[in-house]
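All protein chains but one are shown at their positions in the complex.
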Amino acid sequence: MIEPFTLPFMARALAEIVLLALICGPVSVFVFARRLSFTSDALTHTVFPGVVIGFMAGQLFAGALVAAIVTAVALTLLTAGGRVSDDAATAVLLTAMFSIGVVLVSRRSSYTSDLTSFLFGRLLTVTPRQIAETAVLAVVVLIALAIGARALLFRTFDPAGAQAAGYRVFWLDLWLNLIVALVVVAAVRAVGTILVVALLIIPAAAARMVSDRLAVMVVTGTVLVVAAGYTGLLASWTASLHYGVALTSASAVVLVLVAVYLVLIPVRILRTGPARRT
Amino acid sequence: MSWWDDALHRATAEVILAGCLAGLVGVHVVLRRLSFLTMALTHATFPGVVAASIIGVNILLGGIVAGGVVALGVAALSRRRGQDASAATGVLLSAGFALGAALVATQSGFSRDLSSFLVGSILTVGPQDLLTTAVVLVVVAAVLLVSARPLQLIGFDRAGAEAAGVPVGRWDIVLLLTLEVVVVTMVPAVGTILAVSLIVAPAAAARLWSGRVVPMTVLSVVFAVGSGLAGLWISSRWNVAAGASISLVATAILAVSWPATRIRPRPARPATT
């Protein structure tokens, strides 16, 4: 069970996943509590053109970073004050940004293979330099989260009360959106723009099935991502080595996460009684 | 050689039909704020479409089965209290994509197929696809016409409709399945991801211009067909991806509509306590 990870590329892939787990666990708890699933999904899509432009300029990391920050600000402005159509506006913004990315890629000769790697990542070709960059981002994200945690918790639980207590809700929302955007940047090369959203949503959603406590949810979510990373990598390794099935590793990791979520649903029902209608 | 033998002609016919479909159903998506759900549906349909094409059955069928499962899954998961609905949608969304990607990867020619499912390949639309789209358009238009009144009632005042004895849950499923059929039908033209923008953007733009349902629907259809045609032209003129161009034109219409309608005086906001 350990043997495949003695290969450098497998070890690097696992290291990358562990780093991502450290930030996705805590961040996903806030994404879950703030119901930012849609916003996170939007951020993963809007980072895409940045990735493409960055790739063409030879500065993929910088491109993704700039796109992430710009769209975090744009999304915060768009959803500020809970305006009527923010749902539709978010959907349009994200598909538009995504389309720009597709248009840019479609001008290239290696169109389809480039598109695939942008969308689904290349977990097995993670370089030591990428791991270093992810580690730096992870530290930044964790510090940002530690600074904002109290205020974000208050704002999430009781927006009116937080405002009355003197917190600036707009800046807190921007803060959280930026944190989510940084996670997307950190994860984008390894798992791709589309599968990042799984890492941002599922850990906390699954952890919520087994606990009511925020701290426990953070730890559980982190452990889940690590476990899913290990299992998914092992499964994709075994599938391609012993059965000749090409199972992409990032997809395998996400599918394991989804399976854990589904398995935990009965646990929640046992804990809280049968589902009630809203 | 008939007119239909030209790929560009077939593509033109397809975007007109798909535009009508998107415009019609988009009004409901925007009014009921189902954009995220539409997003999830398009993503989750992806594995169904892939599986169907691997097995060799009609991809419309595969997409509808997968989408039906998802629509019912979202409905079941979100019956649990508040907190879970948006997360459950997100989980299904990413699950659908991961599964689709995993399925495609097991086949050779991975990248090409994958991208055609994701962003569409309108220039390879065949007569069969055109016929399917036309039939779906007729069916969807009929369904929406018949259910216009209850859907409008539920969209406006859900509790009131429930109290008046309208079977709200059943109409929700009708709307979801209609939406799902539209999404699956549009996949060959614009792909799973960009279908969202052709559904949402024209309707959102139409909503800015009119507050009433009928003119809004007409405008929405006009905008959708217009973006389809313009996008197709841009795509063939500059050799860029057609699905993406269509989606960008639709966005541009919305982007222009917003300031344009802002200039007109708006009624004052109602007072709140």
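When the chains are written out, they are named A and B in that same order, and each has its own residue count from 1.
Keep this in mind: contacts are C-beta pairs under 8 Å (C-beta built on N, C-alpha and C of every residue); 3 or more make two chains touch, one makes a residue touch a chain.
Keep in mind that, in the parts below, contacts and distances are computed from a predicted model.
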Among "Alpha-D-ribose 1-methylphosphonate 5-phosphate C-P lyase", "Fe-S cluster assembly ATPase SufC", "Metal ABC transporter ATP-binding protein" or "3-oxoacyl-[acyl-carrier-protein] synthase 2", the UniProt name of the subunit that does not appear here: "Metal ABC transporter ATP-binding protein"
Residue of A:Gly50, A:Gly121, A:Gly148 or A:Gly232 touching the missing chain in the full complex: A:Gly148
For chain A, residues in touch with the removed chain: 33, 147-148, 150-151, 153-154, 156-158, 160-161, 163-167, 208, 211-214, 217
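Assume only the chains that are shown with their structure count from here on.
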Centroid spacing, where centroids are CA-atom means, of chain A and chain B in whole angstrom: 25
Of chain B, residues touching chain A in the complex: 29-30, 33, 35-36, 38-39, 79-84, 86-91, 93-95, 97-99, 101-102, 105-106, 110-112, 114-115, 118-119, 193-194, 196-197, 200-201, 203-204, 207, 239-241, 243-245, 247-248, 250-251, 254
Chain B contact footprint on chain A (complex, rising order): 32-33, 35, 37-38, 40-41, 45, 85, 87-92, 95-96, 98-100, 102-103, 105-107, 111-113, 115-116, 119-120, 194-195, 197-198, 201-202, 204-205, 208, 245-248, 250-252, 254-255, 258, 261, 275-278
